[in-house]
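A protein chain is absent from this complex, but the other protein chains hold their places.
When the chains are written out, they are named A, B and C in that same order, and each has its own residue count from 1.
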Amino acid sequence: MASTQAPDRRTLLDMYRRATAVKQNDERFRAVIKSGKITATYYSPRGQDIIPAAVSVNLTDQDYICTIYRGIHDMIARGVPLKPLWAEIAGKVTGTCKGKGGAMHITHPATGVMVTTGVVGSSMPIANGLAMAAQIRGEKRVAIAYFGDGASNIGAFHEALNLAAVWKLPVVFVCQNNGYGEHTRYELATSAAKISDRAQGYQIPGVTVDGNEPLAMYAAAKTAIDRAREGGGPTLIEALTFRFYGHVFGDADAYMAKGEKEAAMARDPVVRFRVWLIENGHATEAQLKDMETVIERDIDEAVEFALSSPVPDAAELSRDVFATELTR
Amino acid sequence: MASTQAPDRRTLLDMYRRATAVKQNDERFRAVIKSGKITATYYSPRGQDIIPAAVSVNLTDQDYICTIYRGIHDMIARGVPLKPLWAEIAGKVTGTCKGKGGAMHITHPATGVMVTTGVVGSSMPIANGLAMAAQIRGEKRVAIAYFGDGASNIGAFHEALNLAAVWKLPVVFVCQNNGYGEHTRYELATSAAKISDRAQGYQIPGVTVDGNEPLAMYAAAKTAIDRAREGGGPTLIEALTFRFYGHVFGDADAYMAKGEKEAAMARDPVVRFRVWLIENGHATEAQLKDMETVIERDIDEAVEFALSSPVPDAAELSRDVFATELTR
Amino acid sequence: MSASESPKTMNTLQAVNLALDDALASDPNVILLGEDVGDRQAGGVVGATKGLSSKYGDARVRSTPIAEQAIMGAAIGAAIVGMRPVAEIMLMNFTTVAMDMIVNHAAKLRFMSGGQTHVPLTIRTMTGAGFGNGGQHSDYLEAWFAHTAGIKVVAPSTPADAYGLLLSCIEDDDPCLFIENLPGYWTPGPAPMRGQRIPLGKANVVRAGRDVTVVSYARTLNTCVAVADRLAKDGVDVEVIDLRTIAPFDEATILESVARTGRAVIVHEAVKSFGVGAEIAARINEHLHEQLKSPVTRIGAPLCPVPFSKALENAYIPSESAIEEAIRSRMSRKSR
Partner (left out) sequence: MSASESPKTMNTLQAVNLALDDALASDPNVILLGEDVGDRQAGGVVGATKGLSSKYGDARVRSTPIAEQAIMGAAIGAAIVGMRPVAEIMLMNFTTVAMDMIVNHAAKLRFMSGGQTHVPLTIRTMTGAGFGNGGQHSDYLEAWFAHTAGIKVVAPSTPADAYGLLLSCIEDDDPCLFIENLPGYWTPGPAPMRGQRIPLGKANVVRAGRDVTVVSYARTLNTCVAVADRLAKDGVDVEVIDLRTIAPFDEATILESVARTGRAVIVHEAVKSFGVGAEIAARINEHLHEQLKSPVTRIGAPLCPVPFSKALENAYIPSESAIEEAIRSRMSRKSR
């Protein structure tokens, strides 16, 4: 775990806090869904926790992210408050989007979560627009586009990277390569040896990094974000990772290689990060325990808030379609 | 003009015949459109004549092409008979498509011209399908997708190249890079140093070649077509060229660099090819003159045929919408 | 599923699978392509193509990258040269990334080529609210395609219809868009007769009646039948017509029915405004204006994206009570 761009201790702990918040929330999401208290199609991001944690600590409050249906980790790492997040997933009127968007479409401008899309590839062109606005206005904001390996094969990827390159937009394309798009293995769908190889066709930096290694991921994110912020244009980061719970929570996983998932789970990146922090003297067991306890309490409150909140009224169907409420 | 894959004399003359047919037809098209005898939006391919000539001599009767609105040269070089071609452009019922498609949408299955599209980028995904059919059926056919430099920035390009690579389809992507997409210069729209650089992201061969040089273009085409035919999968060829008459015939060309067009026209590739053939003893002036005379006569007949043919009847609106004629 | 089993009931997923199986077996030009359709990918996200790549090989049942333009392009190119591809666009909302291929190419190539080429392509897609998939995964967009010359639009309401209509689509010489209802996949119904095609362009009078004609298709057809059954007990005799083929639709059957009943209600899950119901209503009015005892009425989703929250989703989907109330109000309008 060495790098030229090493995070300081405070940053390391901040990363850990974000990553473990992803992990703990995910555990609770799955438990609550299993319990039947919340019904939701859930695209668990567990296993990919480190990536957005490492990205997020390099962002300012002014920066933007666009993410995807598998994006709860990106939101939690970015700091979306848990109560409205949980309430949204539960379809409650107290949710970020009044229950109208749902888990796949969470928006939270206060923390820079501008768009969450359910359409593969579509986070990228829109992230360009956020970056373009910042560029035109002379702001130092950066936009992050999160997406998967499968998404690197759809047209929007290509159009977005080309446009960002031609216009030198302050955007970072973060591909979370978990080896599968739904049930299809990387090599059956993706012709690139590495997705980052595609960067050359746009004359932008392309880097493949172990997304489960906090220091490497931090360094890659920092380099790209600094570059974007300083007017150097876009970067394509391919962060290698794995999703622990298949495409959608409840998947049979029959399409995976035997033992593949178990091996990945045995190398849980959040657990490894924790061990590393303690072993290297960055934190004590007690410190991390405290951190985790606080998060757990926040989650308790968020779940309670979500479950006890009311559902939206049918009149909401007429609202937010246009600026003016529709009369039916 | 050296190459490892050199054409023999017969092939050289065949290439010249095709290229000069493109040139002569184009001259006549422009003259007839100027005269007002035919009204058509005309995307002149003059200047790009060598490319499809060099490709076509490497194709068998069984092979397919998909081309674009600027594709008259691709069709003529491929051997689409002039009478129905001219009649189609004139909107006559004797046209290849009964006058229903027009210059931008010529289809002529007998010569393998399967689709001509007016939508930028769309020739490529469809060419894949032609190639896939051949692959599934175990036929040795190859499909050519022609497109422009501007088209290399649209999503369909990326999706098509990736799919062709993953499935090792017998398809050759021939990008006719004339330096402009409509009025936009290459470097303002295309982030790649060379379009062929993008091939690496698909792990397929990518080559940039002077498309106005017959031998170089021939060698590139032959290598790619042979490879595809033998099961080696797709190739991306970037053929550098120039269009003499702007985006659409009648263009003001104000967006071009001063003297750029004149310089290109002074190096007319068909004229240069002609000189070279004679200087290198591949043909005599008289031989080529004869060839040109025959073509000119064919054109005379085609123009006469087109102008004297009847227009389609309004009942054609009900036909070819579905297999069964519509009753109105 | 082997022919010898011949089950009495079947759900739509099984019926679709069986139709694909039969089509692949009977014509070597039939191929399937789409995301995850192969067995190495578990035969699709809902398993509609399960077992088929194992049976017919990976060359004919092809899992694709996530690239709908590439999928449609490959299918169109193959169709032009005589194959009969069945291409899956996983969810109907994802047709939005392939509209150029579908509309500008598949639908138009026969016409633009003057009949020299045609595109015997079937596009399978699923959609429908009810599973909490929210605004980008649940739209019924059939009106767009119905408005597009050169493509047929088909939506089955039962497993048996799914089987028979899908076979007809695959054998049809024109591009067909075949719309499956996701939440309804697992509802069992009478099994189809093996090999029996259901003709395209013909509506099905599911329930004969004298008082009101209800026209619907896809999942809401079943809602309409349920309402009709209930109303029968109150002495309201509802004729229910399943369009089966949305475009070109069977005008004759509808007009014949409405000419008899003098009243019509059109129901679909798609947004009501500018939906398929508008065309049908306009057509009925054009032909039967004087015979109508009350204005044709339409039921469809409100003008809004499909909402996520169950509470809202329930309010979004045309309900039995809304349909019942529309039928009753037709009856109570004074006859003229």
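The working rule: contacts are C-beta pairs under 8 Å (C-beta built on N, C-alpha and C of every residue); 3 or more make two chains touch, one makes a residue touch a chain.
Small disclaimer: the values here were computed from a predicted structure and weren't measured.
J.: Please identify which of the visible chains the hidden chain touches across the whole complex.
T.: Displayed chains contacted by the hidden chain, ordered by label: A, B, C.
J.: Which of these touches the unseen chain: B:Thr117, B:Asn162, B:Asn177 or B:Ser196?
T.: B:Thr117
J.: Among B:Arg28, B:Lys92, B:Lys222 or B:Arg274, which one touches the chain that has been omitted from the display?
T.: Answer from the full complex: B:Lys92 touches the omitted chain.
J.: Among A:Thr117, A:Ser152, A:Asn212 or A:Ser309, which one touches the chain that has been omitted from the display?
T.: From the options A:Thr117, A:Ser152, A:Asn212 or A:Ser309, the contact with the absent chain belongs to A:Thr117.
J.: For chain C, which positions touch the chain that isn't shown here?
T.: Listed in rising order, the touching residues are 69, 93-97, 99-100, 103-104, 107-108, 111-112, 134-136, 141, 143-144, 146-150, 247-248, 270-271, 273-279, 281-282, 285-287, 289-290, 292, 294-298, 303-305, 307-308, 336.
J.: By the contact definition given up top, give the residues of chain B that touch the hidden chain.
T.: Its contact residues with the unshown chain are 39-41, 88, 91-93, 95, 97, 99-105, 117-121, 150-151, 153-156, 181-185, 188-190, 247, 252, 254-255, 311-314, 316-318, 321, 326, 328.
J.: Contacts of chain A with the missing chain: which residues?
T.: These residues touch the chain not displayed: 64, 66, 95-101, 105, 107-109, 114-115, 117-119, 122, 124-136, 143, 155-156, 159-160, 162-163, 166-167, 319-323, 326.
Rule of thumb we're sticking to: only the chains that are shown with their structure count from here on.
J.: Distance-wise, how many Å sit between the C-alpha centres of chain A and chain C, to the nearest whole number?
T.: 36
J.: For chain B and chain C, let me know how many angstrom lie between their CA-based centres, rounded off.
T.: Roughly 40 Å, centre to centre.
J.: What residues in chain C touch two or more of the other chains?
T.: 64-65, 67-69, 97, in rising order.
J.: By residue number and range, which residues of chain B touch two or more other chains?
T.: Residues 155-156, 159, 162, 166.
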